[in-house]
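The complex appears here minus one protein chain, its other protein chains still in place.
Right after this comes chain A.
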C-alpha cells in the first residue's frame, strides 16, 4: 500500500507540468486515465491484502459468541448492573438458550470463548446443557434448576464473564498477548507467572532477529563488496551461489542443514575424524542451529541490496583518500562506509523484517526455546483454533514491522523495497 501511494505521488509530479498547459477538462481526463490504470492493482491489493487485514483486526477484538449462541441471555443481561447475582429472567434465558445452542456446534464455540476468561467454564456449560437436555421439559424455576446442576451458577463470576463477553468487542486477546488478564470483576491484573509467556516471546523475537540480522550483515558485506568490485565474468559466477538458494525450497534447504548438523552428521563426523573435537558438538535443535539456518536464508536478502548500493560507489573515492595519505582502514571507514550506509540500512531492515516472521526454521532445526511470535500465531490458528489470539499476536507482529520500517526510513532515508 505504501509503495502504491508513493508511486501515485510520483506520477502526479510527472504529470503536473503538462497539466498546467492543458485545460481543466484535460486535467481530469488525465487523472481519470491514471486512476483507471492503477485500478487493477488497487483492487488486487484491497481484495488480497486490505480486506484480510481488516478482518484480522476485527477477529482480534470481536466477541460474537454470546450474542450468537445465547441471544436471549445477551438481551436480558444488559439490564443487570453486575452486582450480586442476575435477576430471574437471565437464568430462564440461560436455561432455554443453552439447550438451543447444544443442538449445533455453537455451544462449543461459546464454551471455548468463556473458558478463555474463566477456567472451568467449558465444563460448566457442556455439563449443564447435557443435564438440561436430559430433563426434557424446561424447568419451572430456572435459577434453582441451574444451581442444582452446578453451584457455580450461584456464584457471580460466571455471570460477570458472560455479561462482559456479551459486549460486541473484547480486549481479552490483546490483554493476553501482553500477559495480562481481566478478572471477572473487571480488574486487570498480571497473568500468573506460570502462564506468562508472550512478553518473553516478544523480547526473544526481537533479540533473535537482531542477532541473525547482524550475523547476516557481517557475512554478507564482504561478499557484496567482492561482487561490486569483481570483473563482469567473475561477478556472474559469484552471483550463482548467492541466487541459488532462491531456487531451492526452504524445506529442502532446512533438511539439508539437518543432514549436515545432526549428531553424527557430516560436520561433526568430519571434525571428529580430523581430530578437532572428541565428542560431537550440539549443532541441532538449539539456538546455534537456528541461527545458522536463519542466516543462510537471510544472506541473499542482505547481499543483493548491499551489492546494488556498493557497485554505485566509484572506486576513485578510495583512491583519492589513499592519495591524500589515509591508511586503507581509515579510507574504508571515512570514505567508503558512509556511502555504503543506505545499502546497509536497507539490507538490515529487510533482513530484520524477514527474521521476525521466521517460523518453519525453528520448528525443524530449533526447539521450544527458539520459538518466536509467528510460531504462536500458527499455534493458535491451527492447533487450538483460537482465531482471536492468533489475530491479536499477528497484529502486534505487524505493528512491530511497521515501526521498524518507518524508523529505518527515518534513520537511513532508504526504502528497503527500493534499494
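Quick notes on this structure:
The rule is short, and it goes like this: contacts are C-beta pairs under 8 Å (C-beta built on N, C-alpha and C of every residue); 3 or more make two chains touch, one makes a residue touch a chain; residues count from 1.
To be clear about the criterion, contacts and distances are computed from a predicted model.
Considering only "Molybdate-transporting ATPase", "Transketolase", "Rod shape-determining protein MreD" or "ABC transporter substrate-binding protein", the record for the omitted chain gives "ABC transporter substrate-binding protein", by its UniProt protein name. Contact with the chain not shown here comes from a single listed residue; of A:59, A:159 or A:285, that residue is A:285.
Of the listed residues A:250, A:277 or A:320, the one in contact with the hidden chain in the full complex is A:250.
For the chain left out of this panel, the touching residue among A:99, A:197 or A:256 is A:197.
Remark: the residues of chain A touching the chain excluded from display are 104-105, 108, 115, 119, 123, 126, 194-197, 200-201, 250, 262-264, 280, 284-285, 297, 301, 354, 357-360, 367-369, 371, 374, 376, 379, 382-385.
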